[in-house]
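Each remark here refers to the structure printed beneath this line.
Here the complex is missing a single protein chain, while all its other protein chains stay put.
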Amino acid sequence: MTQTIDISSYSAITDAIRNEARRILSDSTVSAVIGYTAGRRKGSTQPIVITTADDADQLIFSAACLNDLVVYLTKAKKDVPKGGRIGIVVKGCDLKALVGLLGESQLKRENLYLIGIPCSGVLGSLLKPAAELTTETIASKCCECTDQLPVGCDFVPTVTPTPLPDLEKRYANEIARLEAMNPSERWEFWKEQFSKCIKCYACRQVCPFCFCEQCLCDRNRPQMVEQTPRPLGNTAWHLMRAMHLAGRCAGCGECERVCPMDIPLNLLNRKMAKELKELFNSEAGFEVREAGPLTSYREDDDQSFIR
Amino acid sequence: MHSEKPKHDFEPKIIAFVCTWCTYAGADLAGTSRMQYPSNVRVLKFPCTGRIDPVFILKAFQQGADGILVSGCHPGDCHYIAGNYHARRRFAVFRKLLEFIGVDLNRIQFSWVSAAEGGKWVEVVTDLTERVRAMGPMVEFKDLVLEEQWSGNLNNPELQAVYEAM
Partner (left out) sequence: MSRIGVFICHCGENISRTVDVEQVAAQAALMPGVAFAVDYKYMCSDPGQNLVKNAITEHRLTHVVVAACSPRMHERTFRKAVEQAGLNPFLCEMANIREHCSWVHEDREEATDKAIEIVGMLVERVKKNRVLPTITVPVTKRALVIGGGIAGIQAALDIADAGHQVVLVEREPSIGGHMAQLSETFPTLDCSQCIMTPKMVDVANHPNITLHTYSEIEQVDGYIGNFQITVRKKARSVDEHKCTGCGVCMTKCPQKKIPNSFDCNLGTRTAIYVPFPQAVPNVPVIDRENCTMFKSGKCGVCQKACGPGAVDFEQQDQLIVEPVGAIVVSTGFELYRITEKTKGSPIKGYGEFGHGKIPDVIDGMTFERLASASGPTGGKIQRPSDGKEPKQVVFIQCVGSRSREKGISYCSKVCCMYTAKHTMLYHHKVHDGQAYVFFMDARVPGKSYDEFWRRAIEDEEAVYIRGMVSRLYQKGDKIVVMGSDISVGVQVEIEADLVVLATAVQPQKGADLLAQKLGISYDKYNFYSEAHAKLRPVECATAGIYLAGACQGPKDIPDTVSQASAAAAKVMTLFAKDKLEREPIVARVKESGCVGCFACKKVCAYGAIEEKEIRDRQGNLVKVVAYVNPGVCAGCGTCQATCPSKSVELDGYTDEQIVAMIEAL
């Protein structure tokens, strides 16, 4: 049964973000704030960087605020942080990515002013941005979210997020479904999925963690991954990507959302996350880790698979 | 001693990624002790298992490997203190990924073989070869190769010559 999810708090959140942005811009706490603003289509949103208090009223928060803005700190707007401390609006999942970047020396906490969102969920897609947020339209990542309230921010509006109803755990279920198959069925599934890839690299572009200046798959001496959008190279790209994100991915789901070919990228990410949790009890969170699960070890790690 | 060896229909291609200090030395010991094992394995020497990148394993499958062995020093014995601990985590995760996309994990063996374990080297290599032989060729990646309508291979001799000239 489809159920509506209460997001009436989002207007209060919008007001709170605007006030806070106005305050920190006018007292020069920050030189810019990265947030969301209304998009051209009804209901849609887009990222915005504001630099004056007067622009604070352009900020909004709604169920269509899907983007993980953290990516702007490392890539597109790499130069923004050079202008001084900047403010950024983050949902719980975004914050986990940001925390990961702190741990990977890509950002400094003191250069950031974090405005956390007590999030009740966002839409799964921007195709119908004005759609109501329901148990159907909600993003898959939100269905398994345990971090609705960000921790460790400089400012969080005093609003309690709506407790999410018991939602179908889409990733977990899909992982279980695949795990129950035999290897050749799984291979067929993924072969089909990977063969769709057109190597547009939107997934890489949007991922906060793909901040490499030269991605391994663009290298040709030696060529580690075939560069053409063909089955062999696609498979290699997706496996390599899953490995590179393993233990780092925060689960923001952006890669999957932007993929024009609807490849379930986050399914691979979630599977890796599940394994890392089971093997090493390690998962992305709100606390900066000295080292991730694949840059550290314990002497008594599981080695039952080694002869 | 020269018993007639049975000829098989299928001879798998086994690629072994090993560290210099333990497993490579263990394989040397198997040699000096004149132990016998199937000739299918090709050994790639690394300074340490810590250097072994999962991408190499993908490469090897793409090159037509039917079985893969990754082997190094026992925990605590790594010549570089902790390379094998890092490798252990890396491959614990990588094999789960391979399994999830449908690679039969029976084609991949991980082992610790010390410089003194020539016998273990022989066992590990023989078992893997026999097992993979029974499984038949690894068709999955080979199919992908066939499906490449345009090879897109940048390592062809012409381009290679251009690179060398650069």
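Order of writing sets the chain letters: A and B. Residues in each chain are counted from 1.
We adopt the following convention: a residue touches a chain if its C-beta (ideal position, glycine included) is under 8 Å from a C-beta of that chain, and two chains touch if they have at least 3 such contacts.
Keep in mind the model is a prediction, meaning the values are calculated, not measured.
Novice: For the chain not shown, which residue from A:A53, A:A131 or A:L216 touches it across the whole complex?
Specialist: Final answer for the missing-chain contact: A:L216.
Novice: Using the touch definition from the top, which of B:A25, B:I101 or B:M138 touches the missing chain?
Specialist: In the full complex, the listed residue that touches the missing chain is B:A25.
Novice: For chain B, which residues touch the unseen chain?
Specialist: Considering the whole complex, chain B reaches the absent chain at 1-2, 5, 13, 15, 20, 24-25, 27-28, 30-32, 34-37, 39, 42-48, 50-53, 56, 59-60, 63-65, 76, 78-83, 86-87, 90, 122, 155, 157, 164.
Novice: Touching the absent chain: which residues on chain A qualify?
Specialist: Here the touching residues of chain A are 104-106, 211-216, 219, 221-224, 244, 290-292, 294-296.
Quick note on the criterion: only the chains that are shown with their structure count from here on.
Novice: Report the inter-chain centroid distance for chain A and chain B in whole angstrom, where each centroid is the mean of the CA atoms.
Specialist: 36
Novice: Could you list, by residue number, the parts of chain A that touch chain B in their complex?
Specialist: Touch residues, chain A against chain B: 178-179, 183-191, 195, 216, 220-228, 230-233, 235-236, 239-240, 242-243, 246-247, 268, 271-272, 275-276, 279-280, 293-299, 301-303, 305-307.
Novice: Which residues of chain B touch chain A in their complex?
Specialist: Spelled out, the residues of chain B in touch with chain A are 54-55, 58-59, 62, 75-76, 82, 85-86, 88-104, 109-112, 124, 140-141, 144-145, 147-150, 152-155, 163.
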